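Complex shown without one protein chain; remaining protein chains in place.
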Amino acid sequence: MTKIILAAAAALVSLGTVTQADELPTAAYLPVAKAVEAANAAVESCKAKGFAVTTAIVARSGETSVLIHGDGAGPHTNGSATGKAFTSASMGRPSGALAGGIASNPPLAGLRDMDPRLVILAGGLPIRINGQLVGGIGVGGAPSGDIDAECAIEGLKAIGAEVPE
Amino acid sequence: MTKIILAAAAALVSLGTVTQADELPTAAYLPVAKAVEAANAAVESCKAKGFAVTTAIVARSGETSVLIHGDGAGPHTNGSATGKAFTSASMGRPSGALAGGIASNPPLAGLRDMDPRLVILAGGLPIRINGQLVGGIGVGGAPSGDIDAECAIEGLKAIGAEVPE
Amino acid sequence: MTKIILAAAAALVSLGTVTQADELPTAAYLPVAKAVEAANAAVESCKAKGFAVTTAIVARSGETSVLIHGDGAGPHTNGSATGKAFTSASMGRPSGALAGGIASNPPLAGLRDMDPRLVILAGGLPIRINGQLVGGIGVGGAPSGDIDAECAIEGLKAIGAEVPE
Amino acid sequence: MTKIILAAAAALVSLGTVTQADELPTAAYLPVAKAVEAANAAVESCKAKGFAVTTAIVARSGETSVLIHGDGAGPHTNGSATGKAFTSASMGRPSGALAGGIASNPPLAGLRDMDPRLVILAGGLPIRINGQLVGGIGVGGAPSGDIDAECAIEGLKAIGAEVPE
Amino acid sequence: MTKIILAAAAALVSLGTVTQADELPTAAYLPVAKAVEAANAAVESCKAKGFAVTTAIVARSGETSVLIHGDGAGPHTNGSATGKAFTSASMGRPSGALAGGIASNPPLAGLRDMDPRLVILAGGLPIRINGQLVGGIGVGGAPSGDIDAECAIEGLKAIGAEVPE
Amino acid sequence: MTKIILAAAAALVSLGTVTQADELPTAAYLPVAKAVEAANAAVESCKAKGFAVTTAIVARSGETSVLIHGDGAGPHTNGSATGKAFTSASMGRPSGALAGGIASNPPLAGLRDMDPRLVILAGGLPIRINGQLVGGIGVGGAPSGDIDAECAIEGLKAIGAEVPE
Amino acid sequence: MTKIILAAAAALVSLGTVTQADELPTAAYLPVAKAVEAANAAVESCKAKGFAVTTAIVARSGETSVLIHGDGAGPHTNGSATGKAFTSASMGRPSGALAGGIASNPPLAGLRDMDPRLVILAGGLPIRINGQLVGGIGVGGAPSGDIDAECAIEGLKAIGAEVPE
Partner (left out) sequence: MTKIILAAAAALVSLGTVTQADELPTAAYLPVAKAVEAANAAVESCKAKGFAVTTAIVARSGETSVLIHGDGAGPHTNGSATGKAFTSASMGRPSGALAGGIASNPPLAGLRDMDPRLVILAGGLPIRINGQLVGGIGVGGAPSGDIDAECAIEGLKAIGAEVPE
């Protein structure tokens, strides 16, 4: 759909003289209201299971959009949630899948050093809506990364984002 | 004198069995639900004035409880909001008052170097409820720190916290 | 024009059921080809004046889009160019104007501590095209920040961006 | 007894109008006098075995409460003791058990990157008193992490904290 | 022209007693124009394959000469491209070969900790021209490090640099 | 006992040919037992005045020997106490005098940037015993740096160290 | 000998078609033997005046070439010497002159934030030999920056480098 819009824009551009602006491409982003909604849903989902977690939403550009530190979650969870969310937002894949990939292919260990904001560990998922990657959600604090990821899925569902298989 | 106090404690302890827990002091904290409420109110308040801001809530212990990056706020506002909130949570004073204090008393400039998490600049306020300091709220992104502080006040009011004079 | 596109999108949305995606807002960004063009123009402009400089283009989201370190520029210029560009991209103002503002209003000194990526010093300018803030350009290495800013202006002109007064 | 206090608070709340403060939850914390006592005991215990160590006590919130660098301990022990204590305070488990868990499950290696304050290595233990997690103790400098942990246990015993199995 | 100047300097020096200048050794370096050319070629090469990448050129001294962040590349690619380029510039070898070396010889894992600027992962290649090591090129963002390296090779070819076997 | 060992070593050395050891110079250091004593005294002194502070003792070499975070002190006080202690340990002067020196001589502002461990602000004092500089004590958390310094003086007195005029 | 090799390379290149190599420009650099000589001279010069200092030599590219920490110098002097040397190597001016410039022109304060390696404070001088800027020398630890600079001058003289007025 982005293509359609861009085509329309290109058509318009031919009519003007200052043509730079019309040529500017655009990217979709997740509005903060939805980010808060997703983060809250993930925190509540884990709380319902009996786990205190922190959830972060990171935009595709890498900046943190929302952080919610659930009551009783440890101080390391701000870093783990944000890092997992960054990983999925930037690499476009579940952070747990990346962790598994490194474990089975040791020369990939350097992936962990690419950017200090990365935390390659289960619990982070990309946020895609209608196929557009607009960020990542990360959860930290449950007894396992798989449970963290389950709560992250609830966050995705709350805003109608795609759930990775 | 510490020894004397400890000795007294030991005396008392001999009357019980495992009595340590009862002796543990407690501290009040702001539950995350209220922190989200305050942060949302501050972001919305500034948005109503036409300004895109980020708001952070930092616990008395210094860890970030909530961060909400309003749509359209610049990337530096995550740092400014969090830093102002940390400053007020840790020092128990409005960050703007501290900034003014340094300006009028240059030997205090070293306050800025005490901790890398500090941002001594208007826009941060301590969160006190019934006289208990439980954290700080910080807002960044409005055209001036005074406006940031006005929005922070709306955050405080939303949860019934004390508004500093 | 962004509004026009969004209106078209809204019209489409009424046809579907999963409506979140259609509602996603978009933001314009500077394509990297133009960023390289602007950076090269600024480096060449200063070179023509006899000065070796580095130029950086930073996106509105804060991430560096292009860095060109001119032959003979000192190693600190990577940091100065990137920092000035970040400052203007994030705050939407010329970095030199902000530096002057702090100098005349000391309680604003905390602006320097808001984010470690900031360099509040003449030589950075926001990149606006048709009124949309899409990033910042920063130049470092000339004998003064004013000359750095002159070269940055050449970078803006090369891509038809607005030149701040 | 903490429970009793909370019950009393709840009773009082029904009498008032400004109800926010009364609703504030509380958390137990380890008073610094006990933290010093535990740290000293751990350092002395290792010294008696012939080893120079550093011991740190980190609060549940992640901030360092006490650090005692034993005479003759290497400079890296400040970091190792603090990191092990942070790990156990934040994750609520012995740091050595976590280290073993990563070794036997490589996809967990990302745990090491969750927070720069973590040191996942034997020698750190959570501090629990009557079931309440109030922090962590970490010891560094003995010839092995197991010996570090033995000294940490002496620290726990000195203040009547629970000794993990 | 640099050579001509040096020759002139040498002529003058032979008349005098301050002889240090003619004793100064020299090192070849990659001019920035070629660095931009190589970086562009690598970005374009990957784009032609359908991948959005960032490319960095790092000088032999370790400082970044050029960074080009391709449209659509994730925010972590600035770090991965720069780190891979630094690795090859400083160690004079393909970063992928070093990654393989560590994987097959675990006591070498400490190589990753030698310098925070290192990213030991496929995608970085040394830049050698007529046998002189003048820097490194690094690419990040393709689905695998091998593809990143293929694009880096196109960057080397564009400026006539040696392609490692 | 250290002296006795050194004397014995000297006796042995005179018989041999490897003479390096007896040439090794020595430096006095503050034993940790005294460091704990000084830190406790400073914390207690401020507590008696009604102020919650953190006190740090830093060795002449720059490493932290003891940190005691008084109950109720803000999280920034770990940094302020340690930084002030480092400043006085490394520069051999009260940190407050250095702060005053910068204020009256602006070109000295760069002193603040010499080392990230420095906090040039009242509240730190050098620890000298019989004229030997063996470290620094720093206090943070009282309402003013002068009060912090008064408590630091109590720490010095507790171990018979010289009190700077 | 480097020259001879380059001449040979040029001869070979003229026979071929890949002509890039002979186009590579070169830059003079300070050999480490001279760097050690300069650093030693500066340390000894200050020692003769009764002051314990650290001296650093930083290459034009910003990397530290030599560091010598004189006996008895404080731990902050490694940072101050290296930072002053970096400042002069990168900016090509005495660090003290830059410090004075900022003091008399407050909007320049942002110069301090351009690069974390900068220490803009008297005691650093550029190293120029026959007009070529090849690095910087920095001294830290004397009672004033002017004395540090005097010792740095002795370092420059020891290797026949130009002494800035």
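We call the chains A, B, C, D, E, F and G, going by the order they appear; numbering starts again at 1 in every chain.
What we mean here is this: a residue touches a chain if its C-beta (ideal position, glycine included) is under 8 Å from a C-beta of that chain, and two chains touch if they have at least 3 such contacts.
Just so we're clear, the structure is a prediction, and the values are computed from it rather than from any experiment.
Every shown chain that the unseen chain touches in the whole complex is listed here: D, E, F, G.
Check D:A28, D:A89 or D:L121 against the missing chain and you find that the one touching it is D:L121.
Annotation: of E:E23, E:D115 or E:D146, E:D115 touches the absent chain (contact as defined above).
Summarising the interface, chain G meets the missing chain with residues 29, 31-32, 36, 40, 43, 61, 63-71, 75, 78.
For chain D, the residues touching the chain absent from view are 71, 74-80, 83, 95-96, 99-100, 102-103, 112, 118-122, 140, 145. Counting the whole complex, the residues of chain E in touch with the unshown chain are 25, 60-62, 86-87, 89-92, 106-111, 113-118.
Here is the rule we go by: only the chains that are shown with their structure count from here on.
In terms of the stated touch criterion, the partners common to chain C and chain G are E, listed by label. Compared on C-beta pairs in contact, B-D and F-G come out with B-D as the pair having more.
Counted by residue number, the contact pairs of A-E are over half the same as those of C-G, the matching pair from C-G, B-D or A-B. Rounded to whole angstrom, the centroid-to-centroid distance between chain C and chain D, based on C-alpha atoms, equals 46 Å. Mean C-alpha positions place chain D and chain F at a centre distance of 26 Å. Contacts with at least two other chains are made by residues 25, 29, 31, 61-63, 71, 75, 78, 118 of chain A.
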